[in-house]
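Showing subunit A:
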Amino acid sequence: MKRFGQILRELWRDPMGRIGMLGIFLVILMAVFAPQLSHFGPEKMVGLPKAPPSSEFWFGTDNYGRDIFSRILYGARVSLQVGIIAVGIAATAGYVLGLIAGYFEGWVDRVIMCVMDIFFAFPSILLAIFISAVLGRGLVNTMIAIGIVNIPVFARTVRASVISAKGLEYVQNAKSVGVRTGAILIRHISPNVVAPFTVQATLALSSAILTEASMSFLGLGIQPPDPSWGSMLSEARTFMEQAPWMAVFPALFIIVTILLFNILGDSLRDVLDPKLKL
Partner candidate 1 sequence: MSGHNVILDVQNLQTYFPIQGGVVRKTVGYVHAVEDVSFQIREQETFGLVGESGCGKSTTGRTILRLIEPTSGHIYFDGQDLCALDKESMRQKRRDMQLVFQDPYASLNPRMTVRKLLEEPLKTHFSLSQAGMDEQVLWISQAVGLSPEQLERYPHQFSGGQRQRISIARALITKPRFVVADEPVSALDVSIQAQILNLLMGLQKDLKLSYLFISHDLNVVRHISNRVGVMYLGRIMELGDTEDVYHTPMHPYTQALLSAIPKRDPSEEKARIRLEGDVPSPASPPPGCAFHNRCPHCTAACKEQVPESRELSPGHWVACHLYD
Partner candidate 2 sequence: MDHLLEIRNLSIELPQGRRKPPVKLVEGVDLTVRKKQNFGVVGESGCGKSITCSSIMGLLSFPLSLGQGSSIRFQQGDGREVEITGLSKAELRKLRGRDISMIFQEPMTALDPMYTIEEQICESLLFHASLSKAEMHDAALEMLRKVKIPRPEQILKDYPHHLSGGMLQRVMIAIALINNPRLLIADEPTTALDVTIQAQILDLMNELRESYDTSVIMITHDLGVIAETCEEVAVFYAGQVVEQSDVNTIFHAPAHPYTAGLLRSVLSLGGAQQELYTIQGTVPTAGNFSVGCRFADRCEHCMDICRNRAPALSEISPGHLCRCWLHADTPKEETA
């Protein structure tokens, strides 16, 4: 826990880390306080359709007359929810699989990695679409689909860390002392896995958000009238000439949010890497 505070402080010292942390904090605030911040709600038709940004409707209105600003706020909820839960699924399953594959190696490793490689061979969006088609549309199924798609990358990362940790002298030492396998995994190997794993999780969040946006854009994923930045972008396609703000704001928020997670992930990697050497 002491180390956690230390890590946060180091992140803060790095200008990029600071931007990442602040930015994501703002996005989280947006999502959490969406009902308080939005004046009109995401679904009510409150103004003239396709009205440009004004003091009343900060981001303008869409073709149904809904306040785009409110929809953006609620869309943040969706993006973060999907991101966190999908990555949660992927990280948990990937961690367990990677740990087993890396520690025991042999045929267990080969079977698990073979399955992971098959998943890896498909472009992630294609795979997500396929799984979605099987499961059906909607928020929950989207989260599951994106979760499954991200399992291989976690399994890979964890497995690599475990294999390199196994070779460490002090792990050999623990074996020679007679420490049980479970205790070795928890006490000696896991701390070495946590760092690359955390970096991977941060980057996976950004990828999950992008995947959700893409799927919603394509009509899968989140269904109308629920707002999602991706579906907002899709709806904006027909009205690009008349009301470009319908596209600009969702696109901007997608880009910036993904960028913020990437920046944070990079910074986290820099902060954690030298500590890996310890």
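How these were chosen: all candidates are chains of the complex that A comes from, given by their letters.
Here is the rule we go by: contacts are C-beta pairs under 8 Å (C-beta built on N, C-alpha and C of every residue); 3 or more make two chains touch, one makes a residue touch a chain; residues count from 1.
What you see is a predicted model; the values in this text were computed from it and never measured.
Novice: Among 1 or 2, which chain makes contact with subunit A in the assembled complex?
Specialist: The single touching candidate among 1 or 2 is 1.
Novice: What does subunit A use to touch candidate 1 in their complex?
Specialist: Residues of subunit A touching candidate 1: 168-170, 172-180, 183, 187-188, 191, 278.
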